[in-house]
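FYI, not all chains are in this one, though none of them got moved.
In order of appearance the chains are A and B, and numbering begins at 1 in each one.
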Amino acid sequence: MDAPRDVDEFEDEVERPKLPEAPLVPIRSVLVPPATKGHLSVARMTAAWFIVAQSHELGRAPMPTMLMGMPLVLFRDGEGKAGALLDRCPHRNVPLSLGSIEEGQLQCPYHGWRLDREGRCKHVPSLCSEARAADEKGRRAPSFPVIEQDGFVWVYATPTLEPGEMPESAPYKFPHADARGYTTTRDVVFAESTMHAAIENALDVPHTAFLHKGLFRSKSRGIEITAVVKRGADRVEAEYVGEPRPPGLVARILSPSGGTVTHFDRFILPSIAQVEYKIGTESHFLVTSAMTPVTDFFTRIYAVVSFKLRLIPGWLIKPFLRPLALRIFQQDAVILKTQTETIRRFGGEQFTSTEIDVLGRHIWRLMKAAERGAITAGDAEGEAERIKLLV
Amino acid sequence: MDAPRDVDEFEDEVERPKLPEAPLVPIRSVLVPPATKGHLSVARMTAAWFIVAQSHELGRAPMPTMLMGMPLVLFRDGEGKAGALLDRCPHRNVPLSLGSIEEGQLQCPYHGWRLDREGRCKHVPSLCSEARAADEKGRRAPSFPVIEQDGFVWVYATPTLEPGEMPESAPYKFPHADARGYTTTRDVVFAESTMHAAIENALDVPHTAFLHKGLFRSKSRGIEITAVVKRGADRVEAEYVGEPRPPGLVARILSPSGGTVTHFDRFILPSIAQVEYKIGTESHFLVTSAMTPVTDFFTRIYAVVSFKLRLIPGWLIKPFLRPLALRIFQQDAVILKTQTETIRRFGGEQFTSTEIDVLGRHIWRLMKAAERGAITAGDAEGEAERIKLLV
């Protein structure tokens, strides 16, 4: 990372205050049972693209955002091209997002330093000309690769070493979003949880009969189905075989005349949770949630729903579908929030799983591997695993 | 403790993120004077019974409570018998207190796991039958011994190893609560302090003339009395000898015609603070405060007052006594709260005592011994100590 390289003259070798450190009494409001090991499903995948804003949100003013706890400032240069810098002026650490755009550059509100899309300092007011060019490198703000695609601003979570550098990987491309015959809706929601918990929730089948009783699925009818789990280098997918058409309200809207259900739950690195339903021959329903780890315990979800139905035109179904989807998500949001509160209160997760927690552990292993940078194209696919469950 | 024993598949040996830990700047808003040693009178007595609720508060819905920072859920099974579990589903750590009672079992709202009074998982929806019985032990939630007595729900602060296990010790029994001729009132109040500070306050004589001026005692009249301190294996008691009838309002209500005062202040492990007054031959006044360490710095006090008076029937005095008692406690609550704030701001207690701080140090030694599990029936009583003080 291209951090300021010049020595900061405020820095010194003198040890900290001779006065004793305040032994601030921690709020030990938790008596952790011995079994809690403090594990947390937080993976910080820095070699990855995440959505940080919708394109239409980024106008003429600089816009603050956050990615994995890093404050970023987004802005557009003179040609409208989006840039992302660490939201901290290299000079005196004022947030750049409080500044303004001058001549296509981001100007700090404190002393007026101007930075370009690559974080390079192009102007220091009051500084005489010979000193201006002296240390451009040391005055650079960390900048991040940016790509606009599908109406979203994607940022790569590692700052560039050299201006203009771009990673080899590309952001995820939403399928069917612009496809003919498909209707697409976009929504942004928030989960007060780790990204892993939000993804596991989005791809979990058994909770739907409880938490979303009557909305999405109803209580178990004792029908045995099979989940066929396939692992890839950057993904894991469960296909549910033998699933009857759910009797819930959503199902009735999706496919009034019934038919065979094809159902996939899919995780794609770094943060895509995808649920795909085909009911009968022509109805197709694809919910793709691109998640952004805003902080370790706060996840923003860009949900893109693309669907086509046999009989009913999309514009007719859209007004009914959205409130329903948001209501389902609202129920999940409450659970995710209280789950996170409990985990943090206890100092870590203490999960017990059964075989019908089909995808959670695979997702976690992929995320951990991605965090270590251990994802390679050569990764062999695991053999398919088959799990029975009752619905 | 019977913690989930199966290996959590999310756990792994990989070290935490390769990115540097955030050296979050602490709020060092305190410059501790060198003399502060960071001591705190917090003893976590886990081999002990504490009140966690009044019996009438626990109805048909699960009820969240907290003991020494541990979130607990209380509920009643099909026969109305109370149970106490750690308020965290063994599956995905959602608070069980958000769930419901189904067929006498506690059902988690997320995936519908059902737990009995011993924390055993009796049902996992969607799980096929052969897998259900496989790992009951690993799916158990920590459960705590419960006894209902005197209208209170008592919980033993250590979870059981085996279902149904009960400790040898029993909860404290309130004396005179049901006795003939006695009137009893019950109140629940809160002190934002350590339990030790709340107990010392409840059993401290000198502060009453200042803090409760005119209500309970008045300013010193220079009469010398003697505190006779006796120590036992699980208790310490001060008898105040030579005490004149106090001239305050409370005293006038207690004993209109005067008489000799017999006054005991008593601490009984783990958390009973008892003040006993006999004025004259027939008036008897017993304030028993059973304290619950909700967190290290928050104490709930179940105050049971039993009294009989010579001339006046209890029902006549009750409406006057309660507001007075609550007003006295309110004054104590303000002091305890600001004392705690100061202690926490300085990072610990820095107390200086004199000989008239009669019981505080004895109480602390008992609590520390109980925390270490060092209380035995064989403990010899200490010799009585005699301390003079002016009232």
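Keep in mind that, in the parts below, a residue touches a chain if its C-beta (ideal position, glycine included) is under 8 Å from a C-beta of that chain, and two chains touch if they have at least 3 such contacts.
Since this is a predicted model, take the numbers as computed values, not measurements.
Chemist: Since every chain shares one sequence and 2 appear in place, tell me the total number of copies in the complex.
Modeler: The complex in this structure file totals 3 copies.
We adopt the following convention: only the chains that are shown with their structure count from here on.
Chemist: How big is the gap, in whole Å, between where the Cα atoms of subunit A centre and where those of subunit B centre?
Modeler: Averaging C-alpha atoms per chain gives centres 45 Å apart.
Chemist: Give the list of subunit B residues in touch with subunit A in this complex.
Modeler: It comes out as residues 1, 3-4, 6, 8-12, 14, 17-19, 22, 26-28, 30-32, 34, 36, 38, 40, 42, 44, 68-71, 86-88, 90-95, 98, 109-112, 124-128, 131, 135, 138-139, 142, 159, 295-298, 343-344, 347-348.
Chemist: How about subunit A: which of its residues touch subunit B in the complex?
Modeler: 19-25, 27-31, 33-35, 37, 39, 41-44, 46, 69, 205-207, 209-211, 220, 224, 335, 338-339, 341-343, 345-346, 349-356, 360-361, 364-365, 368, 371-372, 388-391
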